[in-house]
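Supplied in structure tokens, the structure appears directly below.
Every protein chain except one is present and positioned as in the full complex.
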Amino acid sequence: MPLLLDYAYVLGFLVIGIGFVVVNTLLPRLISPKSRGARANDPYESGEVPVGSAWVQFDVNYYLFALIFIAFDVEAAFLFPVLTVYRESIGWTAFIEVSLFLGLLSFAILYAWKKGLFEWK
Amino acid sequence: MPSASAQDLQSWLLGAVRADEVTEKDPKASGIVLEALVGRERIREVASRFLAEGYYLESLTAADFTECFELVYHFNRWGKAGARSCVRVLAPKGPDETASGVSIRSVYPSAVWYEREVHEMFGVTFEGHDNPKRLLLPESSAIFPLRKSFKGEPKGSDVTQSLKLIEEDREGFDVAFPKTLVQRNKDYYLNMGPQHPSTHGVLRVLLHLDGERVLDAEPIIGYSHRHHEKMMEVQNYLACWPNFGRLDYVGAMSYNFGYAVLIERAMGIQPPPRVEHIRVLVTELNRIASHLLWMGTFLLDLGGFTPFFYCFDDREKILDILEMATGERLTYDYFRFGGLDRDIPAEMVPAIRAFLPEFKKHLRDYRTLVTNNVIFERRTRGVGVMTRDTALRYGVTGPILRSLGVPFDLRRDEPYSIYPSLDFEVPTATEGDVYSRYLVRTREMEESVKIVQQVIERLPAGETTLGKLPKNVPKGEYYSAVESARGLFGIYLISDGSLNPYRIKLRTPSFSNLNALVDVLPGCLVSDVVAVLGSIDIVLPEIDR
Amino acid sequence: MSPGNPHLEKNPDYLKTQDPAGIANFFHVEDVFNLARANSLWPLTFGLACCGIEFMATGAARFDFDRFGFGVARPSPRQADLMIVAGTISRKMVPCIKTLYDQMPAPKYVIAFGGCAIAGGPFKYPGQYGILEGIDKIIPVNVYVPGCPPRPEALIAGILQLKAQIEKGRTEGVMSPATVDDSQDARPAEYKNTISRADFRKPPAPPAAPAPPPASASTPSPAAAGPEV
Partner (left out) sequence: MTAIPFLPAGILGEALKIVLWGTFVVLFISVNTLFLVWMERKVSARIQLRRGPLHVGPAGLLQTLADAIKLLSKELVSPRRADPFLYALAPALVFAPVIAAFLVVPLGPGGLSIRDLNVGFLFVFSLTNIAFIGIFIAGWSSNNKYALLGSMRAVAQNISYEIPLLLSTMGVVMMAGTLRMQGIVEAQDKLWFVWTQPLAFLLFLVAALAEANRAPFDIPEAESELVAGFHTEYSGIRFALFFLGEYTAIFVSSAIAASLFLGGWQGPFLPGPFWLLLKTYAIVFVVMWVRWTFPRLRSDQLMAFAWKVLIPFAMLNVFATALFLQLHALFAGRSA
């Protein structure tokens, strides 16, 4: 039950936050004047006519970061429970296990480093 | 005194063209040493020869005569004085005033912009020029304004034409964005400017991107075109002063200087010593102010906000001092032919004396705050590197050229006024990247401080005017060049002896410096574009004129 | 308001850049909003020429218009309230300014800063081909700040003037007719005709040499009106 209540709190806060946003975006429709002008709603690009759409294929650099992030984030999520109980379960086994895990993680970074992911061509 | 290579060139020219068409000129009176008239087809060959001798294309323009257009090429080289040569090509007028020349863009890429300008202003086409679009005027313009047959537009045409342009703009959007727009390719074009916080005015750079990487960049100029050259043709010589205050409003004193040198050269007069000293004094103070403004905005482009305020604070103090003499803050027209608008007030020199030590201390502050900042160094070192070859082919001058290790400074190399008698250095760097441009400009501020100190120590007393002068300039052609804060500022004047100029061509430094961007930007990241643009120190009205 | 402006004739209610809101001034709510708007004018980061530098100086350390709350200069028109047209309006720039003005959300205000933005300034001469003589021919202007360029103090005074106007509820700008009486007319008086090249390049020898035959349609002009060389 307390766990469920935790989630109720989270949900409640999210709903309140979204409600705040919705109210705030509806209010100006009532109270703001509307501007006229032929190009009022056109996409802004320094006042010029844009050349082509903004929705194009994008550079692969960022995508690679996303991939390596997923690997790391999952591993970090694994690490947290281990570290929480690290103090209680102190002993050389735990230490070696954690070191091993970190060492493997470091190899991943070294690999990406070597592959030149961090230097944009 | 033509140098050795100038003599080589002269003898080569003599072999290439008819002997009577090469004349040696007196640089004291006309600003050039050598003049040649070459055949229309031979200009590319002549230009190649000039390039081989280490000359850059200083300016390319045209003049409208009854029989023909005269295409005027000025070549100059880095180094001591006495090299500026003027080559003319005749482009006979056909029906409806059409004429054509031969493009030298394969030799000097900077000619692309010059030829486009000549095309749009005179209607002269260039063979071998594949981009004959308008440069400064809107694409749909139907006029060739610098032709003498252009007698102005009718009353109210500014509004009708503006409305037409607005209409075209809207239609352009509807074409670019049809109702169902799905585009899935990699061609990513981004307009930076004309309204953009870091293009310093109304420059527009059309970037072709692959992700964050720049594949290609095209500067598009003309958003601040104020028809200075045509305007001066319908004004008398005295009325042209305000134009020079507004061309480069950040370093207006240098432009005043250029015009004063030009007209004094044409009239053969010599201003009194006090005038010369005050001129150098205010010009150097103005140069410091200009570099300060550059430094502030440049760091703003890099995301450092605070130096902007520090620099502007110092700049305000300089403006206060200059305001004592001129009464203006920005767009000075303080110089007069053979003199000054008025003498400096008594409290100005003490004010400068009080300002200089304080400013030197601030320069040290900038060094700790900016020069040694790790992020700043990372953002600027090795970025936007320009090669000497690029600089030569594009006619780059000023601090950008000096950051390549070329100590070319007209105050030293083509001395005017009292600069030869002053003790100062021409700072250079070697890398040619954004960081070295920054270093050169900061050290130039220190050198300017040195000059100001020397001048106030030995400021002579005396007259600040030559009295009444004739209102017209003797018939002939004149060229003057001075070192502005951004580089070489040249004025080419054709006088028919009347009360107003027949043709006046302004050779502005940023025009060439910006043009070289096309070579520097590809391969940069979007963030570097901002750094490189900032490091070039552009003032748009000076480019667009 | 301003007959003779083709822009206005095409869009008669152009000056109303804004359609009134649904609950306009219900319980004086509009007055409250106007008070807030007047005290929070965010200018568009936008300089055209010399006056743009003075605009920057106004934001910088000595003048600091953030004191009055105008310091949040927004580079995107979507977030700006006030367009300070600072500098000469070249015709190439006109569509861009109009677009930016359109893209600002209502309510929006315009300050014509400097002689050029007001009426062409020093770049106006009979028959000029490059500039638009005054931004108020294209978009409505709330406050004019004269000067060439005006001092930063003048800009602050101008914005405070605008602030006072908005607090009073006067938010509409004005437009001017397409041509005003002292505007450009095509007086060709100062425009020269071509001189003959042969005549001009002739070596400075005996004065009265016969003029060469004219090669083009334009009338051959005497060498110059000026005195002898």
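Order of writing sets the chain letters: A, B and C. Residues in each chain are counted from 1.
Here is the rule we use: contacts are C-beta pairs under 8 Å (C-beta built on N, C-alpha and C of every residue); 3 or more make two chains touch, one makes a residue touch a chain.
The shown structure was predicted, so the numbers you read here are calculated from the model rather than taken from an experiment.
Put simply, the hidden chain is in touch with A, B, C once you look at the whole complex.
Taking the complete complex into account, B:L300 is the one of B:L203, B:L262 or B:L300 that touches the chain left out. Residues 18, 32-33, 35-37, 39-40, 42, 61, 64, 66-69, 71-72, 74-76, 78-79, 81, 103, 105-107 of chain C touch the missing chain (whole complex, contact as defined above).
Contact between chain A and the absent chain runs through residues 3, 5-6, 8-10, 12-18, 20-22, 24-25, 27-29, 31-35, 40-46, 50, 53-55, 58-59, 61-62, 65-66, 68-69, 72-73, 76, 79-80, 83-92, 95, 98-99, 102, 105-106, 109, 112-113, 117-120. For chain B, the residues in touch with the chain missing from this view are 177, 181, 188-190, 196-198, 212, 299-306, 308-310, 313, 373, 375-376, 378-379, 525-530.
Just so it is clear, only the chains that are shown with their structure count from here on.
With chains reduced to the mean position of their C-alpha atoms, the one farthest from chain C is A. Taking each chain's centre as the mean of its C-alpha atoms, chain B lies 25 Å from chain C.
Measuring from the averaged C-alpha position of chain A to that of chain C gives a distance of 46 Å.
Spacing of chain A relative to chain B, judged by their CA centroids, is 48 angstrom.
Of all residues in chain B, those touching 2 or more other chains are 169, 194-196, listed in ascending order.
Looking at chain C, one finds that residues 77, 96, 98-100 touch two or more other chains. Taken in their complex, chain B has these residues touching chain C: 64-68, 70, 90, 92-93, 97, 136-138, 143, 145, 148-156, 158-163, 165-166, 168-169, 194-197, 201-202, 222-227, 230-231, 233-235, 242-243, 246, 249-250, 293, 296-297, 308-310, 312-313, 315-316, 329-331, 470, 472, 474-476, 494, 496-500, 502, 540-541, 544.
Residues 5-7, 44-50, 52-54, 56-57, 60-62, 75, 77, 87-88, 90-96, 98-100, 122-123, 125-133, 137-138, 148-149, 151, 178-179, 183-188, 190-198, 200, 212, 214-218, 220, 223-229 of chain C are the ones touching chain B in the complex. Residues 169-170, 172-173, 176-177, 181-196, 204, 206, 210-213, 525 of chain B are the ones touching chain A in the complex.
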